[in-house]
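Just dropping this structure here.
Here the complex is missing one protein chain, while the rest keep their positions.
Going by the order they are written in, the chains are A and B; count residues from 1 in each one.
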Amino acid sequence: MSYLEFLNTYGEALIGGSLMTVAQFVLAALVAVAAALVAGLMKLAPVKSVRGIATVYIELFRGTSLLVQLYWVFFALPLFGVSLHKFTAGFLTVGLCFGAYGAELVRGAVASVPKGQWEAALALNLSPARRMWRIILPQAFIIMLPPWGNLMVEILKGTALVALISVADLMFEARQINSATYLSAQAFGTALILYYIFARFTVTPLMRWLERTMARRIGKG
Amino acid sequence: MLEWKWDFTWTILPRLIEATGKTVLAAGGGFAVALVLGLVLTLAQRTRFRPLTVITRELVELVRSTPLLLQVFFVYYVGPQFGLRLSPWTAGLIAIGLHYAAYLSEVYRGGIESVPKGQWEAAKAINLSVIKTYRRIILPQALPPALAGVGNYLVGILKDTPMLSVIGVAELMHTANAIGAENYRYLEPYTIVGLVFLALSLPLAWLFRRFETTVRRKLGLIK
Partner (left out) sequence: MTEDMTQYPLRLEGDDAPMIRFQNVTKKYGDLTVLDRLDLDVAAGEMVTIIGPSGSGKTTVLRMLMTLEQIDAGVIYVDGEPLTHMEKGGRLVRGDAQHLRRMRGKIGMCFQHFNLFPHMTALGNCMEGPVQVLGLSKREAEERALELLDMVGMAEKRDEHPSRLSGGQQQRVAIARALAMRPQVMLFDEVTSALDPEVISEVTSVIRALADQHQLTMLMVTHQMGFAKEISDRVVFFYDGSIEEQGTPDKLFDSPDKERTQQFLSAVLEAT
């Protein structure tokens, strides 16, 4: 079977898998951003118990493996009466896992906004919520965008693990084709290239574009 | 509904403890491969031979932007297609070692680039060879800033070893899966595996930070 014939036969499955990967990635990224923002800000709260909750979340997800988390959510969580569909379990777990890493980026970026900005906002008598929302977060956002670019690629790669709870993503399809044909180089090689294109020529340029746009909006372009 | 069975926990614990040893072994082996291979990838990108630098650069990018799980499958299954059969352990260590070597090569590169240009010039001024310049002047200074990154990836490797279970490396996750399938009980094995990873990765991160401090002190960078 030539490579062209291979693509002809299995192209459809690979495209379907790719679309599933895109869906998982987009949803996981949204979950990660939301979780990171909430946990990162909680980590900076003056109340100790609030910080404690955030710390437990962050350490729990960063201290264990994504695969373990995925299996736990999919196989053990139903015993607590929470049964998630594999699609939901997939992006939710991936998102929460990388949200824990993102929380540190949020915390670090907020902390690295110069102290003078907090003081100027206080001198203008802005309320604590407005200080954070209008003065600090916009600047922290610019600071944390580059590391978020890397994290987005990690999230994309992380979604490959949902194949192991039978979500029919690109990884899953490649494995199916491999076990049906034993054309391992073609099946896994094509998947590698597709992931590579998605990461290097879609996700990364998009994040760079966002960085440039935001930098221009604050007059640093 | 939820019921944690302690007697079941005690019966499976010895098997999981044994498998923890395998997990640590896989992480250690993968880390060793990554440490060395990472340096090779860094230095290859710093040669004057352009095709080599370009190819290495692209290889690093490819490895870093694609899932480790897929790479594990690729290394394990593609060999036999061309008559090269690798054991799960060999394939696993190659895959995870190569994956993290790509990351470590970036960490090394950052460390080397953090050494001021004046150090290269001073080394040239006392006529040190390129190799001696690297070994005696540049790498000792590049090491401390790179250490934090190396430590993060050491913990990263440990947490990624469960992916080797998919090709049959009998580490923790593989064992937990087997126990779950034999007994139709997943709560205890998966929870224990999670706790073991917490118990390993948190102290490991802490230990590495202490090691970092020791190195910095030895090199006279802090008191």
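In this text, contacts are C-beta pairs under 8 Å (C-beta built on N, C-alpha and C of every residue); 3 or more make two chains touch, one makes a residue touch a chain.
Everything numeric in this text was worked out from a predicted model, so none of it was measured.
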(message) With touch defined as in the header, list the contact partners of the absent chain among those displayed.
(response) A
(request) Just name the one of A:19, A:124, A:180 or A:197 that touches the chain not displayed here. (result) A:124
(request) Pick out the residues on subunit A that sit against the missing chain. (result) 114, 116-117, 119-127, 130, 134-135, 138-139, 142, 217-220
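In this text, only the chains that are shown with their structure count from here on.
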(message) On a C-alpha centroid basis, what's the spacing between subunit A and subunit B, in Å?
(response) 21
(request) State the interface residues of subunit A toward subunit B in the complex, per the touch definition above. (result) 59-60, 62-69, 71-72, 75-76, 79-81, 153, 157-161, 163-164, 171, 174-175, 178, 182-185, 188-189, 191-192, 195-196, 199-200, 204
(request) Give every residue of subunit B touching subunit A within the complex, in rising order. (result) 1-3, 61-62, 64-71, 73-74, 77-78, 80-82, 159-163, 165-166, 173, 176-177, 180, 186-187, 190-191, 193-194, 197-198, 201-202
